[in-house]
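The complex appears here without one of its protein chains, the remainder shown in place.
Showing chain A:
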Amino acid sequence: MALQTRTAMPGTPARQLGGPRPRWRCSETFAAWLFLLPSLIGFLVFTAGPVIAAGVISLLDWNLFSPPGFAGPDNFTRLGPDPTFWSAFGNTLYFTFVSVPLTLLVSLALALLLNQGLRRIAVFRSLLLLPYATITVAVAFVWIWLYIPTDGLVNAVLGVFGIDGPAWLISDDWAMPALIVMSVWKSFGFGMVIFLAGLQAIPQQLYEAARVDGATPWRTFLSVTLPLLSPSVFFVVVTSIIHSFQVFDQALVMTDGGPGARTTTLVMYIYQTGFQNYEQGYAAAQSIVLFAFIAVITAMQFLLQRRLVHYDV
């Protein structure tokens, strides 16, 4: 078959073969746009357009029911003295900077565990990945149940160890930690799978060399595993931070932002502003500030990456 005769001489550029090159070539641009068109129309209308529109809407005073008026930077200056915005911002930071390191630790520990050459790893892996493949709203219900203050499962287990558990979701101080634990449970599978793939890509001879040199397991972990895994770690940290900044589902279902506004996150505040108070302009301004924070933090991580991440495998 032609397919085989052709692959017998790989790498030969098409140009030298002659053939109807000019016609193939001049229709190329046209063909490219035809291939692009369905995606491009949808992308411009529903993704790129709305991104630009968000910028415009953030400068408007708009509540959907009356015609929009120009507000200039008012929506942004309004953020400064808005206590709910700042508490939502603080809550989101709290959530992110506790849940991301915890998720990272759990994912890494479980990936290392799964990489120890035990049998039936695939079974363990899929069972550990289950929370990641569940509906957040549905499992949030179970977690409300687990966190029932008196004699709920969590407090019953703590009671066995003589610990008098807090009221969790209705406690000012423990509502956020409760959300964080649930979120770590829900999302550690993602990092675990990436770390496992990263670990399996580390060449075995490096471990042989470390053993020959008499390195302790801890030393091997620090000098071989961690540097070679650093690109995966970097990726998981970046994506986890981005996702954590957008936490919404579990907070809406488990606490509805309460008690008070202790667990009101930025995205929840955007939702309340735009779709419960119908202040679309103000909500758009908040979403742009959210994006700006994500962009700054991501950029900082990319700068740090140059010093901390090793790509030379």
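By definition in this document, a residue touches a chain if its C-beta (ideal position, glycine included) is under 8 Å from a C-beta of that chain, and two chains touch if they have at least 3 such contacts; residues count from 1.
What we mean here is this: contacts and distances are computed from a predicted model.
The chain not displayed here is annotated in its UniProt record as "Carbohydrate ABC transporter permease", chosen from "3-isopropylmalate dehydratase small subunit", "Carbohydrate ABC transporter permease", "PAP2 superfamily protein" or "histidine kinase". Checked against the full complex, the one of A:Leu105, A:Ile163 or A:Ala295 touching the unshown chain is A:Ala295. Residue A:Val253 is the one among A:Leu158, A:Ile202 or A:Val253 that touches the chain missing from this view.
Think of the hidden chain as still there; on chain A it touches residues 2-3, 5-7, 10-11, 14, 17, 19, 24, 28-29, 31-33, 35-36, 38-40, 42-43, 45-51, 53-54, 57, 64, 110, 113-114, 116, 118, 124-131, 133-139, 141-143, 145-146, 148, 150-153, 185, 190, 193-194, 197-198, 214, 217, 231-232, 234-236, 238-239, 242, 245-246, 248-249, 252-253, 267, 270-271, 274-275, 280, 283-284, 287-288, 290-291, 294-295, 298, 311.
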